[in-house]
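Below is one structure, written out as structure tokens, with a few remarks after it.
One protein chain omitted, others in place.
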Amino acid sequence: MALKSLPLHEYLSPGHRLCAGCGEGVTIRQILKAFDEPPIICNATSCLEVSTTPFPYTAWRTPWIHPAFECTGAVAAGIEAAQKALIRKGRKKKWNVVLGLAGDGGTYDIGLQALSGALERGHKFIYVCYTNDAYMNTGIQRSGATPKAAWTTTSPAGRVIPGKTEWQKDLMKIVVAHDIPYAATVSASYPMDLQRKMRKTIQADGPAFILALSPCPRGWRTPPHLTIELGRLAVQTCMFPLYEVENGQYRVTMKPKRKLPVEYYLRPQGRFRHLFTPKTRQDIISEIQAHVDKKWEELQRLEQLT
Amino acid sequence: MVAGMVLALNGDEAAAYAVKQCKPDVIAAYPITPQTIIVERLSEFVADGELDAEFISAESEHSALSACIGASAMGARTYTATASQGLALMYEMLFVASSFRLPIVMSVANRALNSPLNIWNDMSDTMGARDCGWIQIYNENAQEVYDFTIQAFRIAEDHGVLLPVMVCHDGFIVSHSTEGVETLSDSEVDSFLPPRDPVYPLDVERPVTIGCVGVPEYYPEIKYQQEVATKKSISKIKEIMNEFNEDFGRNYGIIEEYRMEDAEVAILTIGSASGTAKDAVDEMRTEGKPVGLLKLRLFRPLPVKDLRKALSDVKVVGVVDRHISFGALGGALNMEVRAALYEMKDRPHVMGFPTGLGGRDIRVEHFIKIADELLKIAERDMLEEDYRVVGCRGPGCIGP
Amino acid sequence: MREMVEVRFHGRGGQGVVTASRLLAEAALLEGKRVQGFPAFGAEREGAPIRAFTRISSNPIRVRSQIYTPDVVVVLDPTVIRAEKVTEGLKDDGWLIANTTKEPEELKAGLATKAKVVTVDATRIALELLGAPRVNTPILGTLVKATQLVKLDSVIKVVKSTFSGRLAEVNIKAVERAYHEAKI
Partner (left out) sequence: MKTWDEVPFAGYILEPGNAESYKTGDWRSRQKPVLSQEKCTFCLLCWIYCPDGAIVRKEDAVEIDYYHCKGCGICSYECPSGAIRMKSELEET
């Protein structure tokens, strides 16, 4: 599979109002390229939702519904169930893929229950969580996805407390615990890896889950042209490893040739500036490095075990 | 159960049986007392192959209604049921369903809200949800629950309405009371209720964006369009009720008058209390007291004109709410009836009587006390209190 | 029969008190009557004293309150008499139907009521026929014998449609035995 083989269609049209250099724009465009015909999308309240549908404009060329923030899993379940019933009763001709889209706030935090319920009930749908590590839509507040030590407006880097004091929630483990057929992490910086995984979600016989790291120039305090580079660094430092869990089997899909120190990922980002200036907080950086190392080893062990 | 017969059903079972005959495509619900019997029966119908529907056992009421929204947006006939805390948890999504103009039908077995925890009947739940843009129909008994559940789908899905409908019945008092219910045959229901014809379903052939950002430049226009549609639905609801009456020999209206012809004072009720109140009116009448009863069936949209007309000749109206709107004028029904009558030339006095809170039994005697109070007001031609709670011990209340 | 008859059932959670009130309502419904059968709604669990009610009328029933001045009181559990004021509000010309080993006069002596007292050892009947002390069906046989509120045949029909197979059979037998063994 090569980039040239990807379809020309843009189910998310240009003219949307995401920030310049927004990781969500790239991620969603790439995700939609995995589809040969438009999926039915339900979208949680988020930057993506707000920026793509200011009335009377829509950037969506697919059927698209946005009911609220925390209910993407449940709405997708309803769409799937309706399709099943309507097809069975002869009122709808063919099956369309159901795609749930939600950010980290709408998934890690407020939407976790609806997601869990939908996964447990085994609805056939794809859920994509595009995470930019915080509530960017409301102005950069901490979420369960915010990495340790990151500055946000509700986990400020103060004189006493240096940014977020807790580790990021391991959402993948929670999702995988539902024993669904397919779950994977993706990054738009690795488009063919993303395509391959998305195509697997379409084939999955049951719920499939995708966690996509979506760099946010505004919230991460980074220049817009670095969006793809940061995604790459997240993978190369193993801060955000690319892997998939297919029917319980772990597989790391992108092993860095040389695992970079986390500092490479942290230093370019304004949200971690307080770790480097006025003086370098080596203690925190080392702590993050140790944590990443531990998680990375654990992931590799899981790959061997399963 | 054989259709088209008189069946012994409690209110919940009457709802479930009617829903089965309406052939929904998707049911999404979460169990909560006193509604649970409905979803139990419906899941049995599905499990036994008597009802061809997808049954989603949601993990919360919020998700139950969210799933209904997704299903209804796809064009499916969609149903859910809840009560009390469950409705409160749905609150956010209630607005979404009505704003999307999705014809979801929901039964509510009315129940009080915490705290203290109370599983018994009052109307804190649906009265609290009165401004969510749903049509609200309140039923007196199992027969009405059955008849209006069927009509609710027809009303909701009518292209001149396209709004979600709450079909309310009092928890336990109706939900758990077995009565004889005259059912319709499946074919009678089929002829009254054609399959749903969705207007703008989620469709790959004709992609539609539902749930945009309503910027201030457009929000008022979108909302006023909804307001007009809601108000306009009254005439359509009347039309559909009349058709049902003609087809099946019933005699329903959006409001119903009982012994109002020469009444000087009127008790205004909603839900199951209406029946008990009728017995009280009869008792008062045998003593020669000019008391009448007005039963409100349709609370949303509020039939303002009908209320004005029905109450134009009485001196006093006693509005029996089944909940309290804290810090205001008793209950919501009282406030709305007062507001509706305010611009009438010779408007009657309107006094509120919140009662039956959290399952406190409402007896004939309570209504006689209320009616006596109303007659006193008529005599004085003056209202001393805006409302008084009935069925509560202590100063300022009318006893248990 | 009076225009409306109100029946109050007393028993304990788990004894089928609510079912008894419903079965009676259903039997009357079969005879073309208007009915209500409903529990005294509570959160009581197994063993707690509970109540249920049945209204039977030849005209539409509108009142929805609980029953305070019953025409008939049915006591499913002999021990509940100690825990509850079962005769409260019972009309003087009414009936008290009780599951007890006592004779009617013996039971009446300890109760403040002018109503007619009818007894039956429904527990024994239930244990022998149903293998469990579920007296809610047999006691309806005694109720019918004493009050003729509904026909025995109607109760049997309802029991038949409520239970299936052998369970229906033994329940019907229990109803019939309690009908014949009623001590009036």
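Labels A, B and C are assigned to the chains in the order they are written; within every chain, residues are numbered from 1.
Basically, a contact is a pair of C-beta atoms (placed from the backbone, for glycine too) under 8 Å apart; a residue touches a chain by one contact, two chains touch by 3 or more.
These numbers were taken from a predicted model, which means no experiment stands behind them.
A.B. asks: Counting contacts across the entire complex, name the shown chains the missing chain touches.
C.D. replies: A, B
A.B. asks: Touching the left-out chain: which of B:A47, B:L117, B:I222 or B:A328?
C.D. replies: B:I222
A.B. asks: I'm checking contacts with the chain that's been left out. Which of B:M5, B:A47, B:V199 or B:L383 qualifies?
C.D. replies: Residue touching the absent chain, from the options given: B:V199.
A.B. asks: For a quick check of understanding: of B:Y17, B:Y30 or B:F100, which residue touches the chain that isn't displayed?
C.D. replies: Checking each option in B:Y17, B:Y30 or B:F100, the one touching the absent chain turns out to be B:F100.
A.B. asks: When the complex is taken as a whole, what residues of chain A touch the one chain not shown?
C.D. replies: 3-4, 6, 8, 10, 12-26, 29-30, 33, 52-53, 55-62, 188, 191, 217, 223-229
A.B. asks: What residues on chain B make contact with the chain left out of this view?
C.D. replies: 99-101, 199-200, 207-210, 212, 214, 217-218, 220-222, 224-226, 228
As a convention for this text, only the chains that are shown with their structure count from here on.
A.B. asks: Hey, which pair has more contacts between C-betas, B-C or A-B?
C.D. replies: A-B
A.B. asks: Using the average of all C-alpha atoms in each chain as its centre, how far is it in Å between chain A and chain C?
C.D. replies: Chain centroid spacing, chain A to chain C, equals 63 Å.
A.B. asks: Compute the distance, rounded to whole Å, between the mean C-alpha positions of chain B and chain C.
C.D. replies: Centres of chain B and chain C (C-alpha means) sit 34 Å apart.
A.B. asks: Counting only Cα atoms for the centres, state how far chain A is from chain B in Å.
C.D. replies: 43
A.B. asks: Give the residues of chain A touching no fewer than two other chains, as numbers and ranges.
C.D. replies: Chain A, residues with two or more chain partners: not present.
A.B. asks: Which positions in chain C touch two or more other chains at once?
C.D. replies: Correct list: empty.
A.B. asks: Would you pull the chain A residues touching chain B in the complex into a rising list?
C.D. replies: Its residues touching chain B are 37-38, 40, 42, 49-50, 53-56, 58, 60-68, 70-71, 73-79, 81-86, 88-89, 91-92, 96, 113-114, 116-118, 120-121.
A.B. asks: Please give the residue numbers of chain C that touch chain B in the complex, ascending.
C.D. replies: Per the stated touch rule, the residues are 21-22, 25-26, 29, 34-39, 41, 43, 61-66, 68.
A.B. asks: Which bits of chain B are touching chain C when the two form their complex?
C.D. replies: Its residues touching chain C are 6, 8, 10, 34, 119-121, 141, 170-174, 176-180, 272-276, 278-279, 359, 361-364.
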